[in-house]
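Just below is one structure, and these are the notes that go with it.
One protein chain omitted, others in place.
Our next item is subunit A:
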Amino acid sequence: KRQAISLLASQTSSAPETVVTPSQPEDDFQEELVIRPLHSGDIYASFQFRTVWDTDFMGGKKVSHYRLFPKSLGQVISKFSVRELHISFTQGYWRTMQWGQPFLPSPPGAELWVWFQDTVTDVDGTWKELTNVLSGIFCASLNFIDSTNTVQPSASFKPLGIGNVTDHRFLRYATLPREIVCTENLTPWKKLLPCGSKAGLAVLMKSEKLFHSSFHSQAVHIRPVCQDWQCKSTSWELRQTLNVVFDLHSSGQGKREWSLFKMFSRTLTEACPLASSSKIYIDVTDNPQQFELSPATPLLSQAVVLGDRRTYSVYDLTQQATFGSMRSLNMLLRWKSSDGDMMRPLLHGERYVAGYGLQTGEIHTLMYNHHPYRAFPVLLLDTVPWYLRLYIHTLTVTSKGKDNKPSYIHYQPSKDRVRPHLLEMLVQLPPNSVTEVTVQFERALLKWTEYTPDPNHGFYVGSSVVSALVPSVVAMDTNSTQERPLFSSFFPSKEESSYFVRIYTEPLLVNLPTPDFSMPYNVICLTCTVVAVGYGSLYNLLTRTFQVEEPSPGLAKRLANIIRKMRGVPPL
């Protein structure tokens, strides 16, 4: 039936006397919140806000009327010819082994990766301007992104939107592990939403509660998506996501009982009026043995996400009945027992620095494959700053004690003060094993003006990125057109037997040999003293003439001398 209608539509449009109404391109806004209780007692809340707009930023006609899509981002897209933009700000590190896999992974600090259109001639110049503009929009120090921390991955970070061009010349990736996330980043992020923080799910975003958590990550993802199932034309999608993990002991007061009010200090009273769908999903796969959920809701939905089939209780905020007689919605989850295991995540990564002293060291990256019998390939991307000089001849990749040769290696050496090291490897991880990648490095001595004001804190090395297609136990949904909750439709899945996963390891903190910054002052003092005492005394000795001086005579002798002068006789 759908096909018949579309044929009819195409017939009418090809008729010569077509009346085309200059209608406003359609835009659509959806919001959702997913709450997933974790086995450690913490609770994971993930907000997603999606605006889809059927307009063409790249076309000749300048877009001037914005409704749901924020104008600041639309202008950035058209001015800098951006095809895809992904920016995330994260505070904390995602603990995969305790919490499972996140819906949207992000590394600690700030991360920005951008695909430009193939019409851009000077990608580096456009990248520099883009980072400056984004630093103003998000109140972050993104202007510290320059050629010393930007890389051009050759195989990772393929575009997440639709398109045919994958020339990696138009891709830039940078990360700032030192970047702090606080309310000043959340404020402009909230202002990008159509309803702001006044209505809908965004009223829950109070910074005092959001930052009092183990993990906080906010991100903006812009990409072109299919307009409909035929995928003949594209529309622009903007996703704003906020992931937060509340700690059982610091903000939960140790009691395994969570409510919306306890997490966010707010309850919900209405959906965003501009949203076409506004839903809350609570993961109840372990219900009713594990915990009790109130108020109960009859709506249940199943979704396959991250290789697992989960059941969700759905609260539809666009229905008045959800809010009940009190006109406010506050869900309560109470644990009954703490049995049961979490499904072990199949892929996990770790990274640390080994060695001693301030001259050399070794970076170890470990990748764990917990699948009992399937091996799968992973792509490891490592960006190391230039002041850690890597010795690539010492690079070893071992699995289960044996050497594991990567099927693809791309290494771009660093240039002092110009670009960082880039190492990309495609490694096959054997089943149920640990793969260790080690490389030795030497620390460089920086010029004294290049040190930060607090150099004894150390220097950060950005997280490694591990991208993999992990085999899935449950058949993944490859149909990208039917109505799916937002959290399961971010990564496009092309095949049913595996799903795409991106893991970030810990960032490293290394100490570089730090000089004593008071030395210039000490040297000046010492030099001046030596010059004054040494040279001064020598000069005096060489150039001083000595005159013998008679001591002044006594009073009687002086009187006698006066009398003798008067007499004309020589004095005594």
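Note that in this section a contact is a pair of C-beta atoms (placed from the backbone, for glycine too) under 8 Å apart; a residue touches a chain by one contact, two chains touch by 3 or more; residues count from 1.
The criterion applied here is as follows: contacts and distances are computed from a predicted model.
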Query: Can you tell which of "Ubiquitin-like modifier-activating enzyme 5", "Protein transport protein SEC23", "GPI-anchor transamidase" or "dolichyl-diphosphooligosaccharide--protein glycotransferase" UniProt lists for the chain that's not drawn?
result: "GPI-anchor transamidase"
- prompt: Out of A:187, A:359 or A:527, which is the one that touches the chain we can't see?
  reply: A:187
- prompt: Which of A:248, A:395 or A:426 touches the chain that is not shown?
  reply: A:426
Per the touch definition above, residue among A:174, A:379 or A:461 touching the missing chain: A:379
Statement: Per the whole complex, from A:135, A:267 or A:398 the residue touching the absent chain is A:135
Message: Tell me which of A:294, A:452, A:522 or A:537 is the one touching the absent chain.
response: A:452
- prompt: On subunit A, what residues meet the omitted chain?
  reply: 6, 9-10, 13-14, 18, 20, 22-23, 61, 91, 128-129, 132-133, 135-137, 139-141, 143-144, 154-155, 158-164, 166, 178, 180-184, 187-188, 206-208, 210-212, 226, 230-234, 377, 379, 407-408, 410, 426, 452-454, 467-469, 480, 491-492, 494, 500, 517
